[in-house]
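Heads up, one of the protein chains got dropped from this complex, but the rest are sitting where they should.
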Amino acid sequence: MIHVRLFAGLREQAGWGERSLAISAESPPDTPAGLWRQLGLGETVPPQVRVAVNQAFAALDQPLQPGDEVAFLPPISGG
Amino acid sequence: MIHVRLFAGLREQAGWGERSLAISAESPPDTPAGLWRQLGLGETVPPQVRVAVNQAFAALDQPLQPGDEVAFLPPISGG
Amino acid sequence: MAEAHRPGLVLRLHPEAFEPLVALAEWQQQLTAGGSEAPPAEAHFIGRVRGRSASGAALEALELEHYPGMTEAQITRLATAIAEHHGLLALRVDHRVGRVLPGEAIVLVAVAADRRGPAQRGGQELLEALKHDAPFWKREWSNGVGRWVEGNTAY
Partner (left out) sequence: MAEAHRPGLVLRLHPEAFEPLVALAEWQQQLTAGGSEAPPAEAHFIGRVRGRSASGAALEALELEHYPGMTEAQITRLATAIAEHHGLLALRVDHRVGRVLPGEAIVLVAVAADRRGPAQRGGQELLEALKHDAPFWKREWSNGVGRWVEGNTAY
């Protein structure tokens, strides 16, 4: 399983905030960019969206492992 | 009269902190640089010493008026 | 401090209003606990909610969403890197989450160091890091309508 999370505006556009996806043993390891397409969020991840894997920023093409938590983060506005 | 004040290390080197000097009506207007010599503090005011006239920084050659308060300030270390 | 070479970060996420000066008093007490000497230099920053939205409308509230777990991990990473870079003695971050009203504090950043330069620069860098690299999202509520804030207010 891979856990996917969306936040703030992204969550509201998609209409969901958390999903878990099964990974088949024979498929090649997925990446955040691949998940974005697979979930129907769009063809490519927009440049302003950042990706976190296991609660740390990560690259769009980072190979994912079973159990990973992948989050797509719209532009940050903290502080 | 002109009032002269010395602070911190300058006061201790000179052995006094406040003096009042009479100004004669016919003498040319004095300056802080002139006072420094007249008071026996040295030939020229050292570059690290700053001058205040009436509690605001002033030039060494500022003409003085009767009643002025002139202060010689060693290097500042506030804050 | 017992751990003078491992600068400590105190991090608090507040779902309810917090009082920055109370947080600072608690932090200062911790820093001098056990008779340790108070740090020579402390820099603080407090940010509060404005009464107007970015478009100028009267603001009812600011909603602060975050990513629980990553928020804490990410602020710890950011603070540790800044503390090592500037040789800081201690850091404290308080950040609101949830619904924040105009005038209430959103963020407190406090940094202790041996000299004023590292304290001031470290505090500024930590605040910018929170604004750009910690997973918080602001939504402005005006006239019953919420609008996600894209990016930060001008420095």
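Things to note:
Labels A, B and C are assigned to the chains in the order they are written; within every chain, residues are numbered from 1.
Keep in mind that, in the parts below, contacts are C-beta pairs under 8 Å (C-beta built on N, C-alpha and C of every residue); 3 or more make two chains touch, one makes a residue touch a chain.
Note that the structure is a prediction, hence the values are computed from the model and not measured.
The chain we do not see here touches B, C in the full complex.
Contact with the chain not shown here comes from a single listed residue; of C:G51, C:P68, C:G87 or C:G146, that residue is C:G51.
Against the chain not shown here, subunit B presents residues 5, 7-9, 48, 52, 55-57, 71, 73-79.
Subunit C residues in contact with the hidden partner, per the touch definition given at the top, are 21, 24-25, 28, 32, 37-51, 102-103, 115-117, 119-120, 123-124, 127, 153-155.
Here is the rule we go by: only the chains that are shown with their structure count from here on.
The mean-CA centres of subunit A and subunit B are about 73 angstrom from one another, to the nearest whole unit.
A straight line joining the Cα centres of subunit A and subunit C is 27 Å long.
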